[in-house]
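Mind having a look at this structure? Questions to follow.
Let's turn to chain A:
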Amino acid sequence: MLDQKGKRIGIAMLIMFLALAVISARIAQAREITDMAGRTVTLPDPVRKVYAPSPYGSYIMYSIDPSMLSGLNFSMKEEEKKYFPKEVQNLPVIGSIGGQGQTANIEVLLKAKPDMLIMWSTNGTAISDKSEESIRKLNIPFVYAVAESLSDYPQVYLFLGKVLKKEDRTKQLSSYCKKTLEEVKGVVSKILTEKRPSVYYAEGMDGLSTECNDSIHVELLQLAGDKDVHRCHTSNHKGYEKVSIEQVILYKPDVIIADEKVFFDKVYGDPVWRNVKAVKDKRVYLIPRAPFNWFDRPPTFMRFLGLKWLMHCLYPKEYRIDIIKEAQAFYRLFLGVEVSSGDMKQVIYP
Partner candidate 1 sequence: MELRPHIAVENVSFGYTKKLVLEDINLHINAGEIVTLLGPNGCGKSTLIKIVLRLLRPAYGSVFLNGVNIADLSLKTIAREMAYVPQIHRSTFPYSVIDIVLMGRIPHKTFFYRYSDEDMAIAQDALESLSISHLAERPYTELSGGERQLTVLARAIAQGARTLIMDEPASGLDYGNQLRLLEQIINLSRQGYTFVKSTHSPEHALWVADRAIMIKDGVIVADGKCDDIVNSENLFHLYNAKVDVMRINGSLWVCAPQAICGCSQ
Partner candidate 2 sequence: MKRNLLFPVLSLILLLTAAFSMTLGKYPLALSDITGFFLFKIFGVGSIEPERSLLLGSLLIDIRMPRIISATLIGASLSVAGTAFQAMFVNPLVSPSLLGVLAGASFGAALGMVFSKSWIAVQVGTFVFGFMAVLVSVGIAKIHKGNTILLLVLGGVISSALFTSLLSIIKYIADPFNQLPAIVQWLMGSLSLVDRKVLLAAGIPQVVSIILVTLFSGYLNALSMGDEEARALGIPVERIRMLLIFLATLMSALTVVLAGMIGWVGLIIPHITRMLVGPNNKILVPASALIGAIYLIVVDDVSRMLFNVEIPIGITTSLIGIPFFAVILKKARRGWS
């Protein structure tokens, strides 16, 4: 039996052990991960709220779990709102850092206290040293998601799933993306190049801006047969190359993919565009854009659905799908919303 003194020592040691246990447990609440740029980052555990300084990061979060965002890069447009729950619609607008859109107010960002920042990069480095500087000063841990093309998205989903402890969810998204890409590749590879329809991508209200075939803006065209009629080397990442209508007539595109409704509405009635093959053959398709553009501008996860839609437009025989049902399934999986077939029809054929 311990005497009085021994008892006190025992209790003190017990308390010390408990304290150590609690302290070590606290320390264990941080964890280390390696991000996609190869950096080792210490993150809090769990990560409850995140913020993406670049819109691309926010977009991918919309598909994983938008309620984890502490704020948006720009205010949500009316047409986008109905696809997101109320809490997400009303998230504060914090802005962006390092480029696209309005500059973030750093104090507002700090007030929002995100646990982690998601940085987006196409090649593992920041857009500029300056923006990485300003991110570092925030003293919030940040990870890099690296995606150069759509084929990198499955990896990005798995990585973010690990970081955000949403592995089950992102596994589903990742395999959907992977499957789509493989499926499309399979179909396209079986079609001879000459049999693939050539495509003119009409941007702008006059339809006379387009992209060179190797531009990231037309990645979907590259995946769906690589028959963009405008063959050239893209000069800058902004794109929007101006062409003349004569050139478009000369290109004789089989199909036109149109970005602007203003252009789409008048193209069939326009006496000048009537000379373009695709218009003659009535093969002009308007890109659906709810909540985000399915094709590009901005480039988001919606492009996986956009790719299916594009394949459906270009190869109706070889790629038979019920585009309405596919779209409904996509919205259900990625956005967690049920869209009636009537509404979906409105989205695809406005």
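Candidate entries met the following condition: all candidates are chains of the complex that A comes from, given by their letters.
Here is the rule we use: a contact is a pair of C-beta atoms (placed from the backbone, for glycine too) under 8 Å apart; a residue touches a chain by one contact, two chains touch by 3 or more; residues count from 1.
Small disclaimer: the values here were computed from a predicted structure and weren't measured.
Picking from 1 or 2, the partner of chain A by touch in this complex is candidate 2. In the complex of the two chains, the chain A residues touching candidate 2 come out as 74, 99-102, 204-206, 208-209, 232, 238-247, 249-250, 259, 261-262, 271-272, 274-275, 293, 297-298.
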